[in-house]
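Report on one structure; see the data block that follows.
Every protein chain of the complex appears in place save one, which is left out.
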Amino acid sequence: MTAPELSTPRERIRSGRMRRNAERWSWLFMRFSGALLLVLIFTHLFVNLMTGDGVQQIDFAFVAGKWASPLWKVWDLLMLVLAMIHGGNGMRLLINDYAHRPRVRTFLLWLLGIAVVVVIVLGSLVIFTFDPCPLDASGDLLSGVPDFCKDVR
Amino acid sequence: MTPAPTLYRGHEGMWMWLVHRATGVAIFFFLLIHVTDTALVRVSPEAYNEVIDSYKTPIYGLIEAGLVAAIILHAFNGLRIIAVDNSTWALRHQRKLAWAVWVIFVVLMAGFLPRHLMHVFGGA
Amino acid sequence: MTLHEYDVVIVGAGGAGMRAALESSQRARTACLTKLYPTRSHTGAAQGGMAAALSNVEDDNAEWHTFDTIKGGDYLVDQDAAEILCNEAIDAVLDLEKMGLPFNRTEEGKVDQRRFGGHTRNHGEAAVRRACYSADRTGHMILQTLYQQCIKQEVEFFNEFYVLDLLLDKDPQSTPEGEEVSVAGVVAYELATGEIHTFRAKSVIFATGGAGKVFKTTSNAHTLTGDGMAIAYNAGLPLEDMEFFQFHPTGLAGLGILLSEAARGEGGILRNSEGERFMERYAPTIKDLAPRDMVARAMANEVREGRGCGPHKDYVLLDLTHLEPAHIDAKLPDITEFARTYLGVEPYTEPVPVYPTAHYAMGGIPTNVQGEVLRNNTDKVKGLYAAGECACVSVHGANRLGTNSLLDINVFGRRAGIAAAEHALATEAAAELPEDAEGRLRAWVERLRDTVGTPGAESIAQVRRELQETMDRNAQVFRDEASLSAAKADIAALKERYEAVGIHDRGQRYNTDLLEAIELGFLLDLAEVVVEGALARKESRGGHYREDFPTRDDENFMRHTMVYGGEQLRLDYKPVVVTKYQPMERKY
Partner (left out) sequence: MTATAEAPAAGEVASFEVTLRIRRMNPEGTSEHGAGEEYWEEHTIQAHATDRVLDALHKIKWDIDGSLAFRRSCAHGVCGSDAMRINARNRLACKTLLKDLNPAKPIMVEPIKGLPVEKDLIVDMEPFFASYREIMPFLMTSGPTPERERLQTPEERQRFDDTTKCILCAACTTSCPVFWTDGQYFGPQAIVGAHRFIFDSRDEGQWDRLEILNDKAGVWKCRTAFNCTEACPRGIEVTKAISEVKKVLNTGEI
């Protein structure tokens, strides 16, 4: 008597290596972006809220002052993009979990996608086309611009 | 007798998962608004300053504090999650790590809140 | 009525049922009916191991194994069956390994083996390592592995279908000897809907497991109510050797939950209230590893003579404290957890209270070595098979050796599966269903449903409790004429009361109340058979110990008991098959 031959009657999915899968990338991305965001956001918060006068110091001039430095431009851009994709992806997971009806789910996913894209585009445009010393219609500096504008003019 | 079923009594892991979700969503919506308002810098300094000034009222001050709280929790719990997936030690001690997140939270908030509230309420 | 037609219908999805299904479903259209989800079957509770003379760690061979099985069974074993069991054991284990069963391993990577009661080297010289195991969850691994293979082979299961009636084309008792009786199918009750289904089949295999619930203190599951045995019995077939019930020495005291013999195989020691290793007195050579009937009796005797432990002096102690905790964790993780969970005892440092617990039915539906069911000493019922604990081949005789049952279910489950499929393939059509095939069951169910709300009805639970108590009191490790007669009278009274039981649930869906009532009917029938057989057997042999006849009587009782039901319970005997081992005195 020998052992019964155990065949595999079920259709075997062709093995080999894994098809690279979106869920896996999503999972990995959440971890890497999360770690990076930790650094980015905490520095951001520290600079904005803890140094100087905290919230009170924030105004146009403060922002313009920061964005005068390319470091902060890149910093904020990276933060924006990563946070939006990280948060957007997180929201996608939530929608998948809670929106059961396929049409509602599709609708919400589109809404989310559009929101994320709009915010990223808007945000990057602002950062890149930011003019620290905008002029009014008559060609004068607007009020509230940082002091260094006067030197630039 | 109450008709509703009981709420599942998970341990730290489940509650931290809920906290992580809730804070993640909160931060996300805050970010949507925050980017939009920051975009006003492109429109005009007045418009921006006007909006930002409203952030300096006590109400927004408190919301801002809440946001910082959410970020601290979400961020350090995020680190806990990453650790749990990468180290058996962290996995086995995840409940302690959850408490560690709260300790960090309390410490950081203790550092942040007084200063922040001073700025908010200290008048401008 | 819903009618299903299959080549082979298997009743039961424990080890025996699924092993049969794996063979049969490869060859013929097979349905496997089970009252529980397959993985809930009690095979999963088996702990210690499965015997096979693999010689992986010590010199061993199938012939020694055969000898031990026969001697362990106190020479009531059919020796041709025992030879098959032990010869096919090696392949049975290897087959399971190839199916993926995660056995414990030796350093060289082979299947590891451990000692077990009654398994010896060279006809009793010393204990031998013969039991293949996976920690103390061997049965769990067997059940899971077989279920996994059934998933692979896409075996058709009918889960939570209670088979409650067997359909034969003729009455087996009134049909003269030599004439053919064939199986036609079974009738089943679907738990989820309350619907009754008829399964017509060319072959039917019964693999419904044990009947431990006739006793109060038992290692058996609540669902082990001997359905298959009782159904066959009610259909007019005999039951063989039912008076032989094994009481496992080490049940958790008061609860009956089993602590495997592996605990002693790994070095555990039984002690009485004086701390004495009392087995040295009863079995000087192999001491704590003597066969179960002897150890159980020795324990009961210690307690009877006042050397029991605890406030009521009603148990002895299983001492593992001299073993390394790491060793315990590696080899006996589950049973030590049972002691902690259920008795709050820490086995690393405290001895565990134990007392014999009703464990295994040596008897059952008589079959030959192909698993074919016999309707008397010679005639087979065409197409009807039985395997596993519900069957009596008889490889266990008067006392089963530990680890031989997991072996039995695999060897004879496989054989029954092959034979049933081959019979089905060679058969043109299944026998005609009797008229109104499900009438009997329908009437039974309806009658019980109608008892809902009857004032003064007997309670199922109360009748069952009293049955189990009288069996524990009167038909356990020690029996005699008086106690057995008392049990007999009690059972007769309880059977009468059973006629007046009332249930609470009239519903169709998941009416477990109704089914418990039916199961109780089975228990009562079986208890009666056990007691009648025990009363008639005026000798002591293996698991059956009569204080009024304390010795074995080969002259008059070297034969199997056959009990027939019907109008009047009738006893008969069947000769034991002897090939090469003449009965000797059983000493260890």
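Brief remarks follow.
So that you can tell them apart, the chains are marked A, B and C in the order they are listed, and the count of residues begins at 1 in each.
Here is the rule we use: a residue touches a chain if its C-beta (ideal position, glycine included) is under 8 Å from a C-beta of that chain, and two chains touch if they have at least 3 such contacts.
Just so it is clear, the model here is predicted, and its values are computed rather than measured.
Across the whole complex, the hidden chain's contacts among the shown chains comprise A, B, C. Screening C:E5, C:E156 or C:D334 against the full complex identifies C:D334 as the residue touching the chain left out.
The hidden chain makes contact, of the residues C:T2, C:T454, C:T512 or C:T579, with C:T512. Of the options C:I328, C:L343 or C:V369, the residue whose C-beta touches the omitted chain is C:L343. When the whole complex is considered, the residue among B:A22, B:V43, B:L91 or B:M118 that touches the unshown chain is B:L91. Residues 2-3, 5-6, 8, 10, 12-13, 15-19, 21, 23-24, 26-28, 96-98, 100 are the ones on chain A that touch the missing chain. In the full complex, chain C touches the hidden chain at residues 36-37, 39-42, 44-45, 94, 97-100, 102-111, 134, 137, 140-141, 144, 148-149, 151-152, 192, 217, 221-223, 252-257, 310-312, 314-315, 334, 338, 341-345, 353, 459-461, 465, 469, 503-505, 507-513, 516. Those residues of chain B that touch the chain absent from the view are 1-3, 5-14, 17-18, 20, 81, 84-85, 88, 91-92, 94-95.
Throughout what follows, only the chains that are shown with their structure count from here on.
Separating the centre of chain A from that of chain C, both taken as means of CA atoms, is a distance of 65 Å.
Distance between chain centres (mean CA atoms), chain A to chain B: 16 Å.
Residues of chain C in contact with two or more other chains: none.
Across the interface of their complex, chain A is touched by residues 21, 24-25, 27-28, 31-32, 35-36, 38-39, 41-42, 44-46, 48-49, 52-53, 55-56, 61, 64, 68, 71, 75, 78-79, 81-82, 85, 112, 115-116, 118-120, 122, 124 of chain B.
Only residues 31, 34-35, 37-38, 41-42, 45, 49-50, 53-56, 58-61, 63-64, 80, 83-84, 87-88, 90-91, 94, 115, 119, 122-123, 125-126, 129-130, 134, 142-145 of chain A touch chain B when the two sit together in their complex.
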